[in-house]
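One chain of protein is taken out of this complex; the other chains stay put.
Coming up: chain A.
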């Protein structure tokens, strides 16, 4: 039983890792960021590239991916999203467009492939990232074999969730973000620089996606399309948890991960996936605003 719970916990942590950035961006700015999966992909490619050119291992790539994805998020916000606040459908389309641009940029090696220049680590091909040896070996704790890589992801997710909580609830920046979440006009009237805080929030959320990408790179192949399927899982968590609620995301990721893990173990993965979607539908019928939610903008 303990190992089933561990599988569920591991699934939860991956869900939360992807959803964490999404929930902040969605909550703080009302932007459905369709490019979130592609920011995860950018993070994974950062791990590939730093591995090839700088000899970094997976862990050393984490801060780099945070900065790269965060930087791209910052630019996205400045160049496009800033002009579309309050227009939900327009941001949906715009971020989807950005997602396609990011994918193609990687696939076409920033256009260099037209000139027959090939950059190692980019292009249409599959890439892979080596996992440091000490994260490869399982170790046993109280008679149960525990996978070190999955444990590392769980710990990292807990760490990032705590950092995010601290930022949002214990710093003046967090107070400003939460004020904007509740009522952006009122926050501006109180002297909060809404634009600046919004760009920083978007950059932070994007950076978290980059970190998620590095960890995903250890599980699966890195390819330009890898992000598209991940973003769906992220949205499930955000919708169930309640828009913009950190606690809600943690709870819903934990819950959905366990449901998935238990059904996958005792029946099969295909059924588990269907059950998860079924549970999500029931929850949003019962509580359309999500498990934890407050009235926001």
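Just so we're on the same page, contacts are C-beta pairs under 8 Å (C-beta built on N, C-alpha and C of every residue); 3 or more make two chains touch, one makes a residue touch a chain; residues count from 1.
Quick note on the criterion: contacts and distances are computed from a predicted model.
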- Name the absent chain as its UniProt record does, using one of the following: "Na(+)-translocating NADH-quinone reductase subunit D", "Transporter substrate-binding domain-containing protein", "Phenolic acid decarboxylase" or "Pyruvate dehydrogenase E1 component subunit alpha". "Transporter substrate-binding domain-containing protein"
- Sort through A:149, A:204, A:235 or A:292 and give me the one touching the missing partner chain. A:149
- Among listed residues A:134, A:166 or A:219, the absent chain is touched only by A:219
- Which residue among A:101, A:126, A:141 or A:281 touches the omitted chain? A:126
- Message: Applying the definition given at the start, please give the residues of chain A touching the unseen chain.
- Response: 3-4, 7, 10-11, 14, 124-128, 130-131, 136-138, 145, 147-150, 218-221, 223, 225, 229, 261, 264-265, 268-270, 272-273
